[in-house]
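One protein chain is absent from this view; the other protein chains keep their places.
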Amino acid sequence: MESKKNLISVRDLNINYGKLSVVFDVSLEINSGEVVFLVGRNGAGKTTLFRTIAGFIKPLTGDIELNGQPIMGMGAYSIARKGVKYIHQDKKVFSDLTVKENLELSSYATRDYDWDPVLEIFPKLKILMDRKSGKLSGGEKQMLLMAMALIGRPQLVMMDEPTEGLAPHIIKDLATVFKKLSLNTTLFIVEQNLPMIADIADRVYCMKEGRIVSTITDEEKIKNMDFEKYL
Amino acid sequence: MTFRHKIPVGPLFILLFLLLFRIAFPNKMTFLIEISIFSIYVMGNNILMGYLGYTSFGQPFYLSCGAYSAAIYLAYLGGNIFMAIIMAIAVSLVLSLILGPALMRLKGSYFTLINAALCAIGVFIFERLLIDLTHGNDGLWYRSNMRETPFIDIRFPSNFFIFVMLLLLAVHYLYLKMDRSALGSVFLAVKSNPRKMKSIGYDVFRIRCLGYSLSVMMSALAGALFAVNFGFVNPDMGANTRAIEVLLATLIGGIGSVYGPFLGALGFIGMKDFVSIWFSRWELFVGIITLLVLFKFNRGIWGGLVDLKSFMSGKINRTKNLSEQEK
Partner (left out) sequence: MGIWITAVVYGLSMSGILFLVSLALSIGYGLMRIVNMESMLYYSFGAYITYTIVSLTGNFFLGALCAILVGGGLGFLVETLLLRKVYHREMMFTMVVTYGVFMIGIGIIQYIWGLEPKPVASPVSAIVNILGVKIPLYRILIIFIAIAAYFLIQLLMNRTITGKAIRAGIENRENVEALGINIKNIFTLTFVVASAFAGLGGALYAPIVMVGPYMGFDMLLFAFITVILGGLGSIKGTMVAALILGQVINVGGTIWGPLSFVGPFVVMFFIILIKPTGLYGVKSSVSGADD
């Protein structure tokens, strides 16, 4: 545990849409190698927080640092190039492109053309290479999205509700995949699936009405699903 | 407060301004008539642009429909000028009832472009299809057919000026009523959040159709007045290239306000009058002004006046107000 260094730190983030404030004074820390979950009801501001860290929304005030360097206000693409990947909730792959072309785009962005480590985690993609990605199933799309995010060896992968709408047996597979991923990268996940969180979380942030109301790091408390009341 | 609502101070103020201008510069009467008619046209566009949030590149089409309705009536059917104007409004009402339901279903950007297409079709209809009636590009002339009107003979420019003034007062009064009434707020609410309005039970589509019809009828009224004023019409009035004029005037005045259109018409026609003396490239000038207004003065004259007023009264710190807008 001592060897873990601070990867992302968010301080006093305030975000608004026009006159409507949606996130208030949010601060959080993520250390490298951790699996961190963000839980909360719909409309608590989770997605907004994610999109802000990824650079799609400019916050009103606050600081976001990656390895001690400020990244706030950079374009979304440069944050992605720095190794912070964001997977959108809607599971949208580029449906007009084949699986291979989707991966090619990710390689083009990161200049990393070595797909072997990624395909080792998602062997199924190998046989789907030439299929139009619009024709994939929900679980396959999620795999492709994760594979695309993992190309370029990102430091942090942020996933917004990756299990939403997936069949239970696929969710089980994903949990194993997440464990495997966490060996090489840091994960920050918005999730509603409590057993999965209890199984693999190192840290859980609970959000309510735009604020972080609780941070759970204690292993016992995570196992006991102490965060359930915030859902 | 009730007193303020009953007497329309603004429209009277505009009337007073025009009368003073008329006395101070007697030879500028045609200029004033043009401003007055043009501001009715701009008010029509303001309903679409300011209240409903739809931008139309086809306003000249509605203008020329009104003008041609009045002109065809005066040239072939009778000499009563009032009837010609009523005819123009009736034709435009029918037109808007046919087109409205089709157009108001469209996305904003499609609405804009389909209107531009209407403009082109309009020119085609008036220039070629109805050439026997409209004499195409030669224009339709009918001044000699216009008969004397009761009370004041508006065939004479100075009487026509008075007529237009009274009409402008009436239109402004109704416009103010609309703005203050529930309708104005419903329009604005539909513009900013159509989904919410739908969910609380408003028929958003019909409200939009109503706004569209009002806009078309006001444009047609302006067109008919122009037709009476000039004594002839030609297809140029509905040309695509002129669509920007009314948009620009609306922007200059400040969109979505009651008095913005008049100020915009004043600013725009004034500028046009002034510029045409030494600058012959009208399109270039209009384009540059459009960009300037959009990027630098996007609240228009009326917005500027409102800022000035709040600055003077010290109610709102102006710098704070400005910094809020930038976000």
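Letters A and B name the chains as they come in the text, with residue numbers starting at 1 for each one.
In this text, a residue touches a chain if its C-beta (ideal position, glycine included) is under 8 Å from a C-beta of that chain, and two chains touch if they have at least 3 such contacts.
Treat the numbers as computed from the prediction; the structure is a model and nothing was measured.
Partner chains of the missing chain, restricted to those shown and counted over the full complex, are A, B.
In the complete complex, the residue from B:N80, B:T290 or B:S310 that touches the missing chain is B:T290. Of the listed positions B:L19, B:L106, B:L133 or B:M197, the one in contact with the omitted chain in the full complex is B:L106. Annotation for chain B: contacts to the undisplayed chain at residues 53-55, 57, 105-110, 112-114, 116-117, 120-121, 124, 128-129, 194, 240-241, 243-244, 247, 251, 281-288, 290-291, 294.
Residues of chain A that touch the chain left out of the display are 54, 56, 75-78, 80-81, 85-88, 92, 94-97, 101-102, 104-106, 108-110, 148, 152.
Here is the rule we go by: only the chains that are shown with their structure count from here on.
Averaging Cα coordinates per chain places chain A and chain B 52 Å apart.
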